[in-house]
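This report concerns only the one structure given below.
The other protein chains are all here in position, but one chain of the complex has been omitted.
A, B and C label the chains in the order they appear, each numbered from 1.
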Amino acid sequence: MISFGPTEEQELVRDTVREFAKNEMREIARPCDEKRELPSDFLQKSWELGLVAGAIPESFGGGGIGRSPVTNALVLEELGCGDVPLAAAALAPGLFVAPLLDFGTDEQKKSLLPLFVGSSFHAATLALLEPTFSFEVSSLRTVAEPKGSGFSLSGKKRLVPLASTASHLLVVARGARDGVAGLEAFIVPRDAKGLAIAPEAERTLGFQCLPRFSVELDRVEVPASARLGGDRGIDGARLLAMLRTASAALGLGLARGVYELALPYARERVAFGQPIAQKQAIAFMLAEMQVELNSLRHLVWKAASLLEHGVDASRAATLAHVYATREVMKIADNGLQIFGGHGYIREYPVEMWYRNARALTVNESVAAL
Amino acid sequence: MISFGPTEEQELVRDTVREFAKNEMREIARPCDEKRELPSDFLQKSWELGLVAGAIPESFGGGGIGRSPVTNALVLEELGCGDVPLAAAALAPGLFVAPLLDFGTDEQKKSLLPLFVGSSFHAATLALLEPTFSFEVSSLRTVAEPKGSGFSLSGKKRLVPLASTASHLLVVARGARDGVAGLEAFIVPRDAKGLAIAPEAERTLGFQCLPRFSVELDRVEVPASARLGGDRGIDGARLLAMLRTASAALGLGLARGVYELALPYARERVAFGQPIAQKQAIAFMLAEMQVELNSLRHLVWKAASLLEHGVDASRAATLAHVYATREVMKIADNGLQIFGGHGYIREYPVEMWYRNARALTVNESVAAL
Amino acid sequence: MIDLTLSEKDEQILATVREEALVCRKYARYYDDHEEEFAPDTLPEAKDFKNPFALLMKRDELDSSMGVMSMLVTAGQTWGDYTVRMRRGTGGLGNAALRASGTPEQQSRWGGKTLAMAITEPGCGSDSKAVQTTAVLSGDEWVLNGEKIFVTTGCRAEGVVVWATIDKSAGRAGIKSFIVMKGTPGFEVTHKEKKLGIRADDTAAYVFRDCRIPRDHLLGGDESIPKEGAGGFKGVMKTFNMTRPAVAAIGLGIAQAALDFTRDALAAEGVEVDWNAGVHGRSAVQQKLIEIEADIEAAMLCVLHASWLSGESKSNNLEASISKAKGGEIARTATQRCIELCGSLGISLDHLLEKWFRDCRITDIYEGTGQIQRLIIARDILGYSAAELS
Partner (left out) sequence: MIDLTLSEKDEQILATVREEALVCRKYARYYDDHEEEFAPDTLPEAKDFKNPFALLMKRDELDSSMGVMSMLVTAGQTWGDYTVRMRRGTGGLGNAALRASGTPEQQSRWGGKTLAMAITEPGCGSDSKAVQTTAVLSGDEWVLNGEKIFVTTGCRAEGVVVWATIDKSAGRAGIKSFIVMKGTPGFEVTHKEKKLGIRADDTAAYVFRDCRIPRDHLLGGDESIPKEGAGGFKGVMKTFNMTRPAVAAIGLGIAQAALDFTRDALAAEGVEVDWNAGVHGRSAVQQKLIEIEADIEAAMLCVLHASWLSGESKSNNLEASISKAKGGEIARTATQRCIELCGSLGISLDHLLEKWFRDCRITDIYEGTGQIQRLIIARDILGYSAAELS
């Protein structure tokens, strides 16, 4: 049934997160960016929102709200509207927990989920991206070869969030079959033999406060039980669909944040004797932003509701992701343009959003799930 | 040496053709389009401009001005600004003559060029396009197989201009080698055995007055002497570069024609109490058109001057062609939009330009050389 | 709850619409070629199909709302053809106005008739408040004088809702709508326009010369002229919040037809989208197919959003204009891109793609151009009056 109305519960969650984004993220975003530093207490504060633990069934000590990709999309938009790198930091454990919930065997859940139901932040993460310019998720270079009763993992990963503090990494590798259908995920403890995490976080355009690391796997041996989903393995297409939907939702929030900066500025900024918002060139830019924000939100919700129904969402997720890649950058770009010279100096926030917009929307960015 | 200044001779030619376009093409374009009919005297009038014969060396009875891709680009812009389908009709013989001049053996030139130096229009044409949706020039389906001392040609061609009246068709086929390097061209008389021209011209969006035909080749046998360039064959990449540059130049003219219709209309049309051109939304559309017209013209001239220097122009021609494909359609589209409701009715010319713009810029359109 | 999927029943209805559309499509080329003719009100095949609207009547809790479904049905029908219908439903754009602003008496009296909507005049395009047609009260009759153009279904409609001013000095506030039935003395249908597309459709021009209609033919019955601003005009504008999403849906149904045709034609030649591949795993054509599909889906969801809101009796002025702005833009560019992907076969009259390209182009022009929509959107989000942002 076509409906655009969130449930009361969803509205409550959304408003709570919106408040958090306003009070706990917007303020610190700029200093975090300039210092390239993640405040220790932020992760804990975000943890207390229960975003990660909430989805874990009560049987494992979680909130038992259950996974709702739609609610997730609402939350991600709000967090993205606060600050994307901070959001990505807060959500890093989710990159590990969400696939565990969706694809993990009971044993895997029993042994690992309890780590994430405590009152203090627990870091875990996902390792997907690889150091190639023509990175293509359907043909990963990190391989998992059968070794004895288990597997041997070899390859290079990069931009793995919180890798240096994570207890476990979920390493995505190519298995026996080709393409996305052949994707496998392995639960690897940080101290596994042969797994090397770069001593220094990678420096990137935007996302400056989020510690992301290069990770090298040199014949890392893991038992059969480390293969997520056991003999069943994972549904690679669904994992990808979730990643794409999530990063589109974050992008939506980022774009909305830029819009919310640009609109009041355009109304206040006077040039040639009147507010620049009274010029069609600027007014139409803002109208275009509003149109594209609605359009992108609809595409994200479409993908999310398919995921929620448990049906194939690859098409919808790819549409949302492609759309976000195009429009989020454009909105951030035009937002900066509306600020003119002020858009280019770091006294004003918009240039930071411009950098984060580009960093978020490069192909298959892994920021949230 | 970078110079944007045409020679006096080029200015003379350009102005002559501009006059012709204004007096002999603009007026009749609409009735020709509505009647789907090419006035018999138009071809003769255009012939008298000497566009085809002029390039033929005096030794063959031609004007002996010589081939100048740059002058050609100037001429094509003016003709395109008159009416593209009429221009394409007038230039159809050039599709046969130009490759003959560039790639033909002395024997081929001796035997065929004299046909085109007479005082009355002589039809000949080029057959390149094929009936596939994913048509790709680098992998044609029309094949030329060695047969005895000559070749046997088989395949389907479409949208061959003036095929029903042409004395000869230059049939492009894939030879021994793959890709564009393997392209071959064969001189085939219209009455050749196994060559069938559809009784009715194809009906298409736009180009309604230009008779273009489907042509089927069923094991058409031609002697070795029919292979353009003899044992050397042709330079497929150069032929392609010339085609792309020429259609970009025609597109430039078409786009300029739309701009020249839209600008005065926007200045005269009053809405909400003032000329719509005084609204930034419309004024900026026109400014954008001016920017892209200049940009496209520069790219066309760049490709043309490389062709004139006889060096590899594939890159430059493809840039001009890709640019034209994108911008010509956009300019025609915005031009129509400026006319509003009047843009949609056939009382006004712009809808015809919109159709021709789309018909011209579909991939590897063969309209002129 | 947020859900952008369809119920089984929704799907069934749209499947039926699709069946009918495929039949209508058979007639599309003929009526494009014979623009002086009108498509029949009922196709010979009609007897073999049950009317999908019958199914629409009973909606369960888990089905999509009438408003939402009517948009999907509209798009489903134009997916077949812009004009040709299995059974032509009565009702034109004027009926939407009647439903929005008519008195109960007026609704019951004219609801069953097909009413066109006459707004545009030779002198004004989207500038609807510049209406020059006058209505003067003389005794118990209104006397109408003026010209109207671009009247959709103007030849075949049984009557028309026409905009006229009862007091030019009052500007927009003086504009009222009147119902005039065909055959009224002084009401003349002049000619059918020849157009780029939607040729089977009739687009008429009207002339009113001392055309007298009873006093109660004023839509809504309110003869007063509100003091400030656009009181009465706003009432008139309400209509647009219903018609704008519908007009967008009409165009997007055609755009979807163009995309489906292109996708199938290319798939038959081995060019297909892999939904899992990333940008480095796609061909240029696959990338374009994905972007066109994303654009059309986004635009259609904007339409559904606007209609869902009105179904929830929430204001949708902004969303109606968003759906029209986005729908109009995509109707233009989607069909343009589809032809490009089909190359020289895309422009052939052997296929309907080129017709859809022509038909679609109207979407961004009538019922307020894309520029007008963006102006409305900008004023709304900036809280500007027409004076502050013109």
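Here is the rule we go by: a contact is a pair of C-beta atoms (placed from the backbone, for glycine too) under 8 Å apart; a residue touches a chain by one contact, two chains touch by 3 or more.
Keep in mind that this is a model prediction, so the values were computed, not measured.
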Option touching the unshown chain, where A:L205, A:A224 or A:V311 are the choices: A:L205
Touch criterion as defined above, residue of B:L12, B:A176, B:A224 or B:A287 at the omitted chain: B:A287
Where the missing chain touches chain C, by residue: 271, 279-280, 282-287, 340-341, 343
For chain B, residues in touch with the removed chain: 1-7, 10, 70, 74, 134-139, 179-180, 236-237, 240, 263, 266-267, 277-278, 280, 283-284, 286-288, 290-291, 294-296, 298-299, 301-302, 304-306, 308-309, 311, 314-315, 318-320, 322-323, 326, 363-364
Residues of chain A (touch criterion as defined above) contacting the omitted chain: 129, 131-135, 158-159, 202-207, 269-273, 279, 281-282, 325, 329, 333, 336-337, 340-341, 343-347, 351, 354-355, 358-359, 361-365
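Throughout what follows, only the chains that are shown with their structure count from here on.
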Gap in Å, rounded to a whole number, between the CA centres of chain B and chain A: 50
Residues of chain A engaged with two or more neighbouring chains: 280, 284
In chain C, residues with contacts to at least two other chains: 374-375
